[in-house]
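Excluded from the complex is one protein chain; the other protein chains are retained at their positions.
Which chain is which? They are A, B and C, in the order written, and residues in each are numbered from 1.
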Amino acid sequence: MMELYDGDLDTKEIFGRWLDEQSNSNYGAYIPFVGTIRAEDGIEALSFDIYEPILQKWFDDWQDRAKAKGAIVKMAHSIGDVPVHKSSYVSAVFSPKRRVALELIDEFVEDFKANAPIWKYDVIDGKRIYAEDRSTPMDGFGLLG
Amino acid sequence: MMELYDGDLDTKEIFGRWLDEQSNSNYGAYIPFVGTIRAEDGIEALSFDIYEPILQKWFDDWQDRAKAKGAIVKMAHSIGDVPVHKSSYVSAVFSPKRRVALELIDEFVEDFKANAPIWKYDVIDGKRIYAEDRSTPMDGFGLLG
Amino acid sequence: MIRVEFLGPIGKEPIEIEADNLLDVSNYLKRDESISKWLDKCAVALNDMMISDPNTPLKDGDKLSILPPVCGG
Partner (left out) sequence: MIRVEFLGPIGKEPIEIEADNLLDVSNYLKRDESISKWLDKCAVALNDMMISDPNTPLKDGDKLSILPPVCGG
């Protein structure tokens, strides 16, 4: 349900496989969100660290939240370097109904940005620089501060 | 930009082609919405009539609205019969930024449901029955009432 | 002459009528009960542009489209 890959994602394969997996589940709405690395500030790639045990718990909690609304969520993310114009992140919602799907994909993606234990680095001239200015302290930060 | 097809949509082809078309456009977020026919109330298919001149104008207006936010929209829809568990509707937003994309796909899909000149019929025992109870009067209705 | 087209499930052939404004069209269409029952819920397009002003003027050769409640997707 949660998929981690070394390097960039095969977005078409993921989209199609998730569609096929649910082809007889009678969901009326399928909304994937595809995140692609933008060329900006002279970067050649972004790079990602992931702490998988907590990401898995975060994702399992979301699967429970989705299930309570009759929906399911899916997620794929890259580990390590992803070049510009390639995709590092796909998440998706399947739901019987449109309104639930539209609200859930928004909440799921926003909470992912805020609370998934993933750290991003700019790759410039082969060097990995923590993207501190775009990073967000997780819920409950400062406990040891 | 707006694509109409006889019968059900080849969702994977559409997803992949739109992705490829924008592969160098430097959009960071791509959100498709895929609408699939649910098996319910004993229907074997849904069927659609479209009035293309006004749908094209509706879509062109949306393209302008998206452009003002640095984004683009795409849309594909079926004409005629689409069997249960097949897709009749794909729309999508590409945007540099996540927030714009998430808000735009919601507004775009909701306005589509309310104001795209498309009429839906249940197909039961080969007969086409107007889905009156799920249909919505368009903005400005009642002008001749 | 004004051409009036009935879209989607109304299932009527187009008609041509004399009319200077929407009130004339409304009065004409209300004579046919199989059409009049739709009118409360229908939107209207003039030459393929949606209109919302009941005082929109009509001229010879105009096309009016009658659009019943929609449900795409």
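Going forward, a residue touches a chain if its C-beta (ideal position, glycine included) is under 8 Å from a C-beta of that chain, and two chains touch if they have at least 3 such contacts.
All values reported here derive from a predicted model rather than from experimental measurement.
Using the contact definition given at the top, list the shown chains touched by the missing chain.
Its contacts among the visible chains are A.
Considering the whole complex rather than only what is displayed, give the residues of chain A touching the chain that is not shown.
Looking at chain A, the ones touching the missing chain are residues 35, 48-51, 53-54, 57, 77, 88-89, 109, 112-121, 130-132, 134-145.
Keep in mind that, in the parts below, only the chains that are shown with their structure count from here on.
Looking at every pair of chains, which two share the most C-beta contact pairs?
Max contact pairs: B-C.
Averaging over Cα atoms per chain, report the distance between chain A and chain C in Å.
Between these chains, centre-to-centre, one finds 49 Å.
Counting only residues that touch at least 2 other chains, which ones in chain B make the list?
Within chain B, the residues that touch at least two other chains are 35, 109, 113.
Can you pull out the residues of chain C that are in contact with at least two other chains?
Counting only residues that touch two or more other chains, chain C contributes 73.
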